[in-house]
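Heads up, one of the protein chains got dropped from this complex, but the rest are sitting where they should.
After this line comes chain A, so read on.
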Amino acid sequence: MEFSEHIKTANVEDVILRQPFRPSIKGTLCVTGHHLLFSDREEDSSWQLLLLLRNIDAIEKRITGSSGTITIKCKDLCVLHLDIPGMEQCLNIASSIEALSSFENIPEMYPFFHRPQDLSLEDTWGLSSTEEDFTHMQELYDRWRLSLVNSDFSICPSYPSAVIVPRSVDDETLVKAARFRQGGRFPVLCYYHSKNGMVIMRSSQPMTGANRKRCREDELLLQAVIDGSELGYIVDTRSSQQAQQARMTGGGFESKSCYSHWKRLHRHLERGKVLQESLIKLVEACGDQSHSMDRWLSKLENSKWLSHVHCTLSTAGLVAECVERDGHSVLVHGSDGTDTTLLVTTLAQLIVDPQSRTLRGFLRLLEKEWIQAGHPFQQRCAHSAYSHARLKQESPVFLLLLDCVWQLSRQFPLALEFNEMLLLRLAQEAYASDFGTFLCNCEQERCALGVKEKTHCLFQFLLRPSEREQFLNPLYEHTDLAIWPCVQPQSLHLWSGFFLRWTEHAQNMEEARQEIWTIVNQYREKAGVEETSQALSKHCEPLSVVENLMEELTVL
């Protein structure tokens, strides 16, 4: 398909751009296959706006007389207005944007065309893989092994090619267990707690169905996880009623009689459409201009977003508690095992694992638990809060994760090595990106399309020395302890950095952040001076003896 077919008017002069934080400016608007380009006509200032069309969630046009206004609402919640002279031009631009921004054909998306000079396609793609991780985890070797049973993605299309499973379970058992789990997502290891050897596993729901089917291999697999003796917990992210209902459609849950050493806990987390609608309502509430306190609080409550944050964090806390305090292994699953399951396992790891709180560790955690574990980004992040399109598979699960991570960072401002900027960047990149990282729904699709060969990797990019600095938390101090979030509603807040990002207020916060950096840097510099001075004072000591002698001499 040719992009040019959709571009009826490529250039318009004398367009006025209005956007947050900047005075409105006049300039030239240009539509290309992937971008909306705007540059002012001043020779000396080279200010440009380069907006990825994929980032556009909705556009609205209003024609008044011979000119028109296009309102562009982006997936990162920014809203821009373009005043375009000429009705026809305005309509042309609007229809081009509409057509180009809703392309769903992955190989034609921008990451496949993004070729910056300082990046090479030869560079490493991704931070690590299950295989690589496993080679570094010797303590796992006597009970766990790497299985390549899914190397051609035939057992489970949404899993990566390699997974970690109990050593005592052979591949044949895995194949059979996979058939018993929805989408083939059989229980695999996602976190090993080296303090006490306990693990977090994840899977999808078992397909017990209405007539309570059993699967010997699945039971064996789980038995092998807890090594026969003790007890394990299954945290089901559905209510027990929902789990019961799932049996009618072939799904189900692990019954007590068949999995006697596992104890099921149900924690209802919202997913899918409900979550998407919650986001839409919240964004609508944030944009409300009525200035009425009651209206705001009732809309905030009505959106239920903070309730979702609350439930997610408490469930993650529960999982972390089982592993860290109670000393038991946990299996987490919902129905598909690709949404709320990942939400819970990721946050639980962040709470108990200091490694995952570093910048690199966190990105690796996301790569492992979201990209490689098959969260369907392409479907979930197709549209954001402004879109008028009919909802399909959209759901802001990843955004909810970032929000929860932000809540953690508020409660433990020294514990995370990365800062809010990183979370904001990730929120943006998940919906529209120059990079291939968030493309596709799973590893199988990525391999089929050659994503790793033909696009650049976001995580690698963010870790480059030139980028890295801006995502660091100046106050970071490593701690080996678990960070238990407080989940009382009074301690959870609206993520204003994201939801109110384009308001005046955000700038004050940015300035305050800068100030913190300055203070910390001053401290680091001066602390350096102090080291020097300590050394100097040592030098001074013998000298002062001489000095004293001299003084005495003078007196004499």
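Keep this in mind: a residue touches a chain if its C-beta (ideal position, glycine included) is under 8 Å from a C-beta of that chain, and two chains touch if they have at least 3 such contacts; residues count from 1.
In this text, contacts and distances are computed from a predicted model.
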{"item": "Complex member absent from the view - protein name from UniProt, among \"Phosphatidylinositol-3,5-bisphosphate 3-phosphatase MTMR6\", \"U6 snRNA-associated Sm-like protein LSm2\", \"Anaphase-promoting complex subunit 10\" or \"AMP-dependent synthetase/ligase domain-containing protein\"", "value": "\"Phosphatidylinositol-3,5-bisphosphate 3-phosphatase MTMR6\""}
{"item": "Which of A:39, A:242, A:307 or A:355 contacts the chain that the document leaves out", "value": "A:307"}
{"item": "Residue of A:86, A:157, A:209 or A:327 touching the missing chain in the full complex", "value": "A:327"}
{"item": "Selected residue (touches chain absent from view) among A:63, A:175, A:265 or A:391", "value": "A:265"}
{"item": "Chain A, residues in touch with the chain not shown (by the definition above)", "value": "195, 231, 240, 263, 265-266, 285-286, 291-298, 300-301, 304, 306-307, 309-310, 314, 317-318, 321-322, 324-327, 410-415, 475, 477, 479-484, 486-494, 496, 500, 503-505, 508-509, 511-512, 515-516, 519-520, 522-524, 526-533, 535-537, 539-540, 543-544, 547"}
